[in-house]
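Take this structure, written in structure tokens, and hold onto it; I'll ask about it next.
The other protein chains are all here in position, but one chain of the complex has been omitted.
Here the chain labels run A and B in written order, and each chain numbers its own residues starting at 1.
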Amino acid sequence: MSAHPHPRAIGGRMFDPLMKTLLAIFGVSALFMAYRFTAGIGAVSNMTDGFTWGIWEPINVVVFTGIGAGAFGVGLLCYLLNEGRYHPIVRPAVLVGAICYTLGASSIVVALGRYWNALLLPVVPHWWNLASALLEVAICVMAYVAVLWVEVLPSVLDGAAASSSPRWSAFGRSWGPRLARAMPFIIALAILLPTMHQSSLGGLMLIAGPKVHPLWHTALLPALFLISCLSMGYGAVVVLVTLLRYAWSARHDQKLLAGMSKVNAGLLIFYVALRLADVAWHGKLRYLGWNFVTFVFFLELALFLAPAFMFLSPGVQRNRGKLFGAALLSVLAGALYRADTYMTVYRPAGWSSTGEAIPSAWQYFPSLGETVVTVGMAALGVAIFLFVSRKFPVVVVDATRERSTLGGGRIRAAQSR
Amino acid sequence: MDNLSQIAALVANGVSRRDFIKVCSAAAAAVGLPAWAAEKMAENVGKKKPSVVWLHFQECTGCTESLLRTSHPDVGALILDLVSLDYHETLFAAAGKQFEQALETALHAGGFVLVVEGAIPLKDDGVFCVVGGKTAVQSLKECAERAAAVICIGSCASWGGLPASAPNPTQSTGAPEVLAKLGISRPTVTLPGCPANPYNLLGTVLQFATFGTLPALDEKGRPKFAYGRVIHEDCPRRPHFDAGRFALAFGDEGHRNGFCLYKLGCKGPQTHANCSLLDFCEVPGAWPIGIGHPCVGCTEEGIMFGKATQPGHADTIPIYTNLPVPPNVFPPIQPEHRVVSGPESSTLSGPIAVGLGSAVVGALVGAGVVATRKITTDSEKVQPKE
Partner (left out) sequence: MSISRRDLLKGAVVAGAATAVAGAAEAREAVEPSPDAVGMLYDSTLCIGCRACVTRCKEVNGLPHDRGDGEYQQPVDLNGSTKNIIKEFKDGEKRALMKQQCMHCVDPSCVSVCMMGALHKEGYAKRHLEGERKGSGIVLWDKYACTGCRYCQIACPFNVPKFEWASAFPSIVKCELCRHRRDERRSDVYGLANPGCCEACPRQAVVYGERAALLSEARRRIAAEPERYQAHVYGEKEGGGTQVLYLAPAGVTFANLGLPDLPDGSSAQFSESVSHAPYLHGVTPIALYAAMAGAIWWNHRKDADRHGKEDE
């Protein structure tokens, strides 16, 4: 029995009840999306001129791509820092990344008012306004989606190589190694691009200075978003691998994940330190008091610190479930931070110098249509993951539940890259 | 004489009772008095027609001329049936000493209504207006001393008018000011205008004739029923003002379309008068704005002959903000935008949406907690030896 199992296509019944449910949910949301295209955004959403991005930008784009940053984080560890033992989780992480980013990009099309002009974006570089952070996000994300799916290609080609059809198999066997040789250059891109756009996603709110609460608005927004996206990504990978273990008996290397989570802990603590230092340095501690904003601020910090300490505790490192719970918290922390920066502490009329929201009579809560579309997109993402994993070798499965043999650092090379 | 005999007398004189009542009704209606006033008028007038003495000083006789163009009642009915016009330089056929005798008789009787038309020059002892050997000041003094009430008709008599415009070489002054200087105090009504609208005079005189009272007056002695509002408030071109449609030059498209003349220097916003409501010469639209010329503020001292109206030199004047501006409601600086709650909310946006959103978040959190617990207990069952 090989001590280093390969990923394999899960197979099994594609349209099981779970898949059907997910596709049904997506189907309902597709109806809402169709209605949006015919009747305008206002018809399905609660977005108004005061709260103009609703949840579609902050959640569907910013949070989903934060979850998809697992591909970024794992790629960084595995390829750049050459921690080869992370290979087995690269493929699922990259697939999740590709799916999350595709969902983000598709949601943007639904959320944009004049979406037809967005198709122009890549082909009119002479029209680009390089001062715009959103342009950077748009171009970078478009490129990154392509790169991620290219990173998924090895699974596809492996699946092709292993298939019974001779032509398909020949195709897979000839293109697989060629792609493998080009991979370093693609992976470098897959690390550079998210560095740029994840920090730009934080940079988007720099210009909304007066409207974002001073405790959140800082020149460090890009850095904070970058750090928290990495921790969201690592947390998401732990969650993913644990769920796959329960669903498909996928290989779940507790020590590996615990090790990765220690890196995550470092990031979480670094985030909190940076955030607090920045707030103190700029004299913003005076905004803390018995108010809603302070509650949210400390909730965020708690959500960042709790998993950090959990990851560093040996009890949690040994226990699959506790590690899973801590990882969930780290994803929630990053998601909350994003939701807060974009929505919770955003006020159209701004904040006064004493930290009170200037009344503006705009109100916002996601409408039925918006919630359904967001949930539907998430459901579609899961469905796509299920589909690809069943069809192509993405997930590494253990025939028996073995102990991890991390020992001498021997890593399976080449074919599973 | 009782009423019956009065009317009999009138009938004997060739005026039928019916005609007389008609005249009174028309007169009452013209100045907005209710129907019963016409009867009272007929009653009282029958008793004794009030005596009216009309003096002319520095004037153009335009006010008399406009009076001549009334029709309800017409001036004939007025001076023959309703008042006893005992002295009027324009309308009297008599002249010379006979004429002056009429004035003496009226003065001797006293208790008359003195109507003053024209301004009174004060410079050099008033030598710039001498009628029948007497200066205007002297005439005014003599007549006002014996009068029951003084009515100043026209802007000239009210505050000086045209003769008083700069540089005012003869020191023309309005009658009320002169009377104050002379120390004569009488109930004084001013009816400015150039010319004054004759119906304002008729209304005042007939009220006095019927009830013996003068209408309510403002601080300048102007009857409030005629001078209580500014032209701007009742102008038929007001909707154009409110909509921002202005004539910018005489003859331009805006002007031809009858747009507001404010930007050509219309003084309507500060001119108290009722010209838009009461036509001159019985011709609808026969008033300055009606024919396309900005109001020059002829009733207002300081505006008429004081502020320019020519295009290119138009002095636009402030508009008082306490005048009603329909609709007098403005949105607040931060207006209401209720989407989630309130009448605007629908199924897609309101409480159901809030419920669903909260449920989704709750479900996710709940699922996370349940999954964590389950996986934890599972992993604790199988002790990993790591």
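Rule of thumb we're sticking to: contacts are C-beta pairs under 8 Å (C-beta built on N, C-alpha and C of every residue); 3 or more make two chains touch, one makes a residue touch a chain.
Keep in mind it's a predicted model, so treat the numbers as computed, not measured.
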Quiz item: Looking at A:23, A:146, A:162 or A:183, which makes contact with the chain not pictured?
Solution: A:183
Quiz item: Among the options A:9, A:41, A:141 or A:156, which residue touches the chain absent from this view?
Solution: A:41
Self-check item: Residue touching the undisplayed chain, where the options are A:192, A:288, A:382 or A:397
Solution: A:192
Quiz item: So which bits of subunit A touch the chain we can't see?
Solution: 37-43, 47-50, 52-53, 79-84, 111-115, 117-118, 120-121, 124, 126-129, 131-136, 138, 183-185, 187-189, 191-192, 195-196, 199-200, 203-211, 219, 221-223, 256, 259-260, 262-263, 266, 348-350, 352-353, 358, 410-411, 413-414, 417
Quiz item: If you put the missing chain back, which residues of subunit B would it touch?
Solution: 241-244, 246, 260, 262-263, 316, 318-319, 321, 325, 327, 329-337, 344
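Everything below uses one rule, namely that only the chains that are shown with their structure count from here on.
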Practice problem: Provide the residue numbers of subunit B that touch subunit A in the complex, in ascending order. | Solution: 334-341, 347-349, 352-354, 356-357, 360, 368, 371-380, 382, 384-386
Self-check item: Of subunit A, residues touching subunit B in the complex
Solution: 43-46, 48-50, 242-243, 246, 254-255, 318-322, 324-325, 328, 332, 349, 359-372, 375, 401, 403-404
